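Of the protein chains in this complex, one is absent; all others appear in place.
Moving on to chain A:
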């Protein structure tokens, strides 16, 4: 087990180097000089531009810029944004907000999705099942910004049940509405996954055996059916956490959440290499860790899957 974890962690190193290199290259390849854009519609004095380019190492060739950036990372220095703030500070400020938002969304979609999906699967072909399938199809086909604008207008502006935008310090009660919006599409996916998985498991021999042994539904459903149906759902959740981190961009913009999505978008627009790369790198790391955790979770759900050796 420990050997398996160590191997997985070591695998993260080439992934880390590869992604930073690729992202850095992509930001470098963005057309246009970000320093000139700092001056808006006004044409800057070339000497001032040269000074600033030197300050941000933008006068160096790509590989030198990348090495300077990587050298900094090993000293815990992620570079400085155009606004003069250390990127580490920006990371420390924005990631907790987005992770909080993603976790709330993940909790909502997991609990609601598995419950609804399980009930639908156990009542296959009934009215509840049909309604669930129809609703989830609608949710999947709606773009997230449509759901977000409608939710903001109805619950924020019209009914006043929630704040229209997230307030100071991004408290949890303000994050619930954006989290529901963010969770809505994955919720529909989880419902469908759980439903089909439950239907499949219910017809397997061991479930019939359990019934014939005289076990009650209250034991069979959670332990025999649900536990064995969860593997595809958990796999989906792991990838979805990464999607939530990145996909929050639109939702964060609409609800004005001071999180990763917003900041990353601004940094890309401004062509701030170090900020973009640092953000994406941290996302990659989180993604790797979550996937590792999920792989370990498989063993708990199904003891046949083991990581010994």
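One rule holds in what follows: a contact is a pair of C-beta atoms (placed from the backbone, for glycine too) under 8 Å apart; a residue touches a chain by one contact, two chains touch by 3 or more; residues count from 1.
The rule is simple: contacts and distances are computed from a predicted model.
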Q.
Leaving aside the chains you can see, what is the UniProt protein name of the one that's missing? Options: "ABC transmembrane type-1 domain-containing protein", "Aminotransferase", "ABC transporter substrate-binding protein" or "TIGR02587 family membrane protein".
A. "ABC transporter substrate-binding protein"
Q) Of A:14, A:61, A:125 or A:160, which residue touches the hidden chain? A) A:160
Q | Option touching the unshown chain, where A:23, A:105, A:122 or A:254 are the choices | A | A:254
Q. Per the definition of touch given earlier, which of A:90, A:147 or A:198 contacts the omitted chain?
A. A:90
Q) Just one of A:152, A:202 or A:278 touches the chain that is missing; which is it? A) A:152
Q. Mind pulling the chain A residues that touch the left-out chain?
A. 30-34, 36-48, 51-52, 55, 82-85, 90, 93-94, 149, 152-153, 156-157, 160, 163-165, 167-169, 252-256, 258, 262-263, 265-266, 269-271
